[in-house]
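Everything below concerns the one structure shown next.
Shown here: the complex without one of its protein chains, the others still in place.
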Amino acid sequence: MRLTFIASEVWQGLRRNISMALAVVIVTFVSLGFLGSAALLQMQVANLKSNWLSKVEVSVFLCPEASNRANCASGPVTTAQQDAIQQVLTTGAVGDLVKQPIYYESKEEAYDYLVAHDKDGYFSQSLTADDMQPVLRVKLKDPEQFQVVADATQNLEGVDVVVDQRDIFKTLFLVLNRATLIAAVLAAVMLLAAVMLITTTIRLSALSRRRETTIMRMVGSSKTMIQLPFMLEGAIAATLGAVLSIVGLWLTVHYLVEDWLASQFKTVDYISASDVLSVAPLMVLIAVGLSAIASLVTLGKYTSA
Amino acid sequence: MRLTFIASEVWQGLRRNISMALAVVIVTFVSLGFLGSAALLQMQVANLKSNWLSKVEVSVFLCPEASNRANCASGPVTTAQQDAIQQVLTTGAVGDLVKQPIYYESKEEAYDYLVAHDKDGYFSQSLTADDMQPVLRVKLKDPEQFQVVADATQNLEGVDVVVDQRDIFKTLFLVLNRATLIAAVLAAVMLLAAVMLITTTIRLSALSRRRETTIMRMVGSSKTMIQLPFMLEGAIAATLGAVLSIVGLWLTVHYLVEDWLASQFKTVDYISASDVLSVAPLMVLIAVGLSAIASLVTLGKYTSA
Amino acid sequence: MIRFEYVTKIYMRGARPALEDVDVTLERGDFAFLVGASGSGKSTFLKLVLREERPTSGHIHVAGRDLGRLASWRVPTLRREIGAVFQDFRLLPNKTVYENVAFALQVIGKGKRQIENTVPETLDLVGLGGKEKRMPHELSGGEQQRVAIARAFVNHPPILLCDEPTGNLDPATSVGIMRLLDRINRTGTTVLMATHDENIVDQMRKRVIELRDGRVVRDQVQGVYGLETV
Partner (left out) sequence: MIRFEYVTKIYMRGARPALEDVDVTLERGDFAFLVGASGSGKSTFLKLVLREERPTSGHIHVAGRDLGRLASWRVPTLRREIGAVFQDFRLLPNKTVYENVAFALQVIGKGKRQIENTVPETLDLVGLGGKEKRMPHELSGGEQQRVAIARAFVNHPPILLCDEPTGNLDPATSVGIMRLLDRINRTGTTVLMATHDENIVDQMRKRVIELRDGRVVRDQVQGVYGLETV
């Protein structure tokens, strides 16, 4: 009896303020959409970081056969020089930072790699193995420590140049981080709008049913019985918005990221639709929380005993 | 007298429904923000297209000194072959598509370019001018017509390979176009929310001042006098939202695009903050239009004589 | 001033008429009571005069206008010829006495000068001189109704309609309000008042129009309330 009664009250309330309820649905939809996007972008950034940074290596290029560089004025790298460099990289403070063993890529291997990857053959047909440089590929335990390794090896005899790929990711991370920030700021602004909207919806609903609530108070209806329908209205509209934004994010990730982006740029680990499901409960929780706050703020004033 | 009176009515109305008015401001802010973003993105795409496509050239690589490619089995390109290729590119249907004159880049010029741009000198130290290929750089009147030029030259004697840079922009345009689409869809959804919100705000305002409007009707106030304050309230809130989103877009373009992006990737023509000002009047117009529609829909019912 | 010609009003198809074949004329300067049981159609009569409702059939003339032919954008000019007073006083709670009365002039676009002249004069007339700055909640019910009458009369309309103006007032206060309405009537204003307060009707000895189920069953000069019931 009570349940069907409350349900019918809620239904009437929603129908009466349908445009308002829809506004709440849309605004929570968009605001939680932003919030979810921000979360997913941050997850993607974390993914990329762990993914790429673990692949990042410091390449110590050794002097080739013929070079007019200042570092290599004394000719190609000798075995003794090479051992000294290895020594620096495997012992002491630097040795602790570096993942052992260090991979040595000879000039022949470099040439094979070039031939394998140069489809048009522009270079491989005009270069020989002797044109290539031997390289020490150094992986770091903490990729941020690049500078220490570079400083330690830069000026050793037989070292041509020290190169770190990490630099090229910097811009990308910057862009992704800014996107996250923008999404988060928009999410905050929209959540504010959502709270105000839910507040107003509940208020409007309470105002348009003042007669009912006055009678309820007069005949001794409990506070819960009076306020529950309004709270449920707000919560239902907000939850609907949250569900919509979860569906929206799921579709976006499924079709845009998993299907399309992943087929375009294959080398990267992408967030998956299941990641959306992992943030989903949080989004619903936020929606319900918002409407609960809005209810508390509003209802005291409009339906108090 | 009338003006100050109407102004004070509007002010009271806004103050009384402050949270609602703020919600309208925020939602129009965000919705027009999306709309503006969509417009600006589309402008940026147009910019990029006109910018890059005009620079796009079809490069007809001619056979170099030594090559093991099938096309160049008969050795380096001869002057007669070269003239025949030029002939094809300057006359007939193909000639009409091509911007004259065609730029011929000799292998020496190609080598100079390589030396100038290869800072580390990895290649320039091991390559000579003879390793380079002479190229015909063909600019098109309509960059989309690449295939016609390619088909006409591909199989001519002395042509190694025909390359078009346009392909590499395709993905970029695809991404930008999708971003525009998403922004436009979000804008549409949010505009819907904005209309519903403005409707509800006006309705709420009319409800909360029913006593005033009843008295006004009874003492013979004109319809304009009764409805104007409500319409103005909606219009003011919407316009405020529009102004906020213009300011937001301006700041974004100024700091994010003009200052930061432009310093990162210099080669491209970006939209400028003044482009924001060119869409600004339209955005204000849309905001005012929305609130006018909302007023018409709502006010008939709530303040009719 | 007010002429009903065989006016019938049916709110909902199939429902009993709220007014049926009502044929009544009030001349300039008349004072008439509209009496009858609850639901007999008194308020409907007044709403038709104000053109809040339109008759289902019949013609209504008010202040020289044929309401059937009055374009809806001309309704405000009609209403400026009519003052209306209700049972609930309908004052604006956040405005002072002065502002409540001035409001009626502001919203029809009167100038500042005219408002500053007319409002105090009207407040004096209804006996509220010196209470201009009070808020409605600081007044007794009788005083609030006087403010409402001042607001209805400040524009000096030739017609004053009152729908149970003493319904919320105690007998002593009601007598004061009736004296005021009588005074206004003596300035030449036509007063039509719906009521079911028998004491007042009996005391005033004015014209009485009695409605029963929407029909005029009595129209008597110097009548009393319950003639047919007694």
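Labels A, B and C are assigned to the chains in the order they are written; within every chain, residues are numbered from 1.
As a convention for this text, contacts are C-beta pairs under 8 Å (C-beta built on N, C-alpha and C of every residue); 3 or more make two chains touch, one makes a residue touch a chain.
Worth saying up front: this structure is predicted, and the values here are computed from it rather than measured.
Taking the complete complex into account, the chain left out of view touches A, C. The missing chain, though absent from the display, is touched by one residue of A:K49, A:K139 or A:R217; that residue is A:R217. One chain is missing from the display, and on chain C it is touched by residues 15, 36-39, 87, 138, 140-142, 164, 167-173, 196, 198-199, 225-226, 229. Within the entire complex, the positions of chain A that touch the omitted partner chain are 1-2, 5, 211-212, 214-223, 225-226, 305.
Definition applied: only the chains that are shown with their structure count from here on.
Ranking all chains by how far their C-alpha centres lie from the centre of chain A, first place goes to C.
The distance from the centre of chain B to the centre of chain C, each centre being the mean of the chain's C-alpha atoms, comes to 65 Å. Chain A and chain C have CA centres that are 70 Å apart.
One simple way to say how far apart two chains are is to compare their mean CA positions; for chain A and chain B this gives 25 Å.
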